[in-house]
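The structure under discussion is supplied below as structure tokens; questions concerning it will follow.
Of the protein chains in this complex, all but one are displayed in their positions.
Read from first to last, the chains carry the letters A and B; within each, the first residue is number 1.
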Amino acid sequence: MNYRWNWSILLQEPYTEWLWSGLQWTVAISLVSWAVALSVGLGVGVVRSLPSGILRVIAGVYIDVFRNIPPLVQLFLWYFVLPEIVPETIGLWIKRDLPYPEFVTAVVAIGLFAGSRVAEQVRAGIEAVGNHLMPAALATGLRPMQAFRLVVVPLGLRAIVGPLTSEFLVTVKLSSLSLTIGVLELTAQSRHIENYTFQGLEAFTVATIGYLVIGLCVTGLMRLIDDRVGGAALRRAGS
Amino acid sequence: MSDFDWGVIVRSWSFLAEGMALSALLVAVATIGGLVIGFGLALMRLSSNRLIASPAAAYVTVMRSLPLVLVLFWFYFLVPLAIGRPIGSLASALIAFVMFEAAFYCEIIRAGINNVRQGQTEAGLATGLRRSQVMRHIVMPQALKAMTPLVLNQIIIVFQDTSLVYVVALHDFLTTASIVAARDGRPTEMYTLVAVVYLIICLSSTKALELYRKGRAG
Partner (left out) sequence: MIVLEDVHKSYGKLKILRGCSASVKLGEVVVVCGPSGSGKSTLIKCVNGLVPFEQGSITVDGVSVSDKKTDLPMLRARIGMVFQNFELYPHMTALENVSLAQIHVLKRSRAEADARSEKLLARVGLGGKLASRPSQLSGGQQQRVSIARALAMDPKAMLFDEPTSALDPEMINEVLEVMQALALEGMTMMVVTHEMGFAQRVADRVLFMDGGEILEDTPKAQFFTDPATERAKQFLTKVLTH
């Protein structure tokens, strides 16, 4: 391998700044997308575990559609297609007046895709707990909706802190898709540096470390949360 | 809002079909190569020798923490450097996919093997079978059965993943469609088509897989 190492390139302007700003965009997209994913996913997941009803069907369709179209294609639908198919005034507004259009589009697309995955986890968690505890809850005289609301949902949500951690990490990785519509997040910036300097090894290494560090932080944080609520759930289920 | 012109799909049909063929090639190579290397990684991770297990574990952890886009850039950059001469982006992408998906297949295979109860291994050893024989005749057949649905599910995910070769300008299904979209100014038609085609293929595969799972459980 014939390669001239030059780690100092990373400390030169403007490359340090590029990477730093890329990292900030990655974190920003991940966090806001996750907020979207979590709120949509929790709602849809709970609705999806209801015994019946039109809402349950709609939730099922949402999960099926959003999970079965590649996220990059979804991003393009939001970015290229949506402004064309909405009424003209709205389309124009999206194209001209929407602040940070790429960022907003990326967050919506990634958030709704991740939301469908979160919804599946929520449903699975609620189902697992429900199968166990629903009979017991009903036996104490709770009505089905009460049992669902007071016992099954709260415990089901505690049970899925672990799976949700992986979903958040998936969301962080998905944030890189936004480079295709021009958001200069971490991966995009490392690619830029490679294009400008040909020092790809250094640039990609920094980006790699960036993702690893984010992953470690998230895993550590979620483990703390899981210990709190997961432990509580276990104690309650055990007693 | 312009009127839609769905004829653009018919006119660009053969170009799109070539794109789909490339997507299929990526899926096939990523799956076969990923399974082979993933199996090797899984065996390494299951080794009691830490010098063998740790590198495999580190590899899998790192690969699973990185966006596929970054991995594609890595290999796009590294493969020619390692070989010492330029190599097509297809070859780089194929290698990237194999190495990336191997990490995921490794975890599926490892979970399948770990799922086989320890007692089964003990029973095999107790009759005098060697470890490799226990693996081959007792553990692997059961692990394979347990991991088949997960592998099939992963193939659907790989199919969705292949759309990311867009970032290295390989002409897969999505990229060919986006080229037509830009050339003819028909993004609505083309991206809708891509979404619908992916939806039909992935959703029907997912549902078929669910039926297969239920059929096996019942």
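Everything below uses one rule, namely that a residue touches a chain if its C-beta (ideal position, glycine included) is under 8 Å from a C-beta of that chain, and two chains touch if they have at least 3 such contacts.
What you are looking at is a predicted structure, and each value in this text was computed from that prediction instead of being measured.
J.: Looking at the whole complex, which visible chains does the left-out chain touch?
T.: When the entire complex is considered, the left-out chain reaches B.
J.: Given that one chain is not shown, which residue among B:Leu129, B:Ile157 or B:Leu209 touches it?
T.: Residue touching the absent chain, from the options given: B:Leu129.
J.: Could you pull out which residues of chain B are in touch with the chain that's been left out?
T.: Touch set of chain B with respect to the missing chain: 117, 119-120, 122-130, 133, 137-138, 141-142, 145.
Everything that follows uses one rule, which is that only the chains that are shown with their structure count from here on.
J.: Between chain A and chain B, what distance separates the C-alpha centroids? Give it in angstrom.
T.: Centre-to-centre distance between chain A and chain B: 21 Å.
J.: Going by the contact rule set out above, which residues of chain B touch chain A in the complex?
T.: 1-2, 62, 65-70, 73-74, 77-78, 81-82, 84, 160-161, 163-164, 166-167, 174, 178, 181, 187-188, 191-192, 194-195, 198-199, 202-203, 206
J.: Could you pull out which chain A residues touch chain B in their complex?
T.: Within the complex, chain A touches chain B at residues 1-3, 64-65, 67-74, 76-77, 80-81, 84-85, 87-88, 91, 169, 172-177, 179-180, 187, 190-191, 194, 200-201, 204, 207-208, 211-212, 215.
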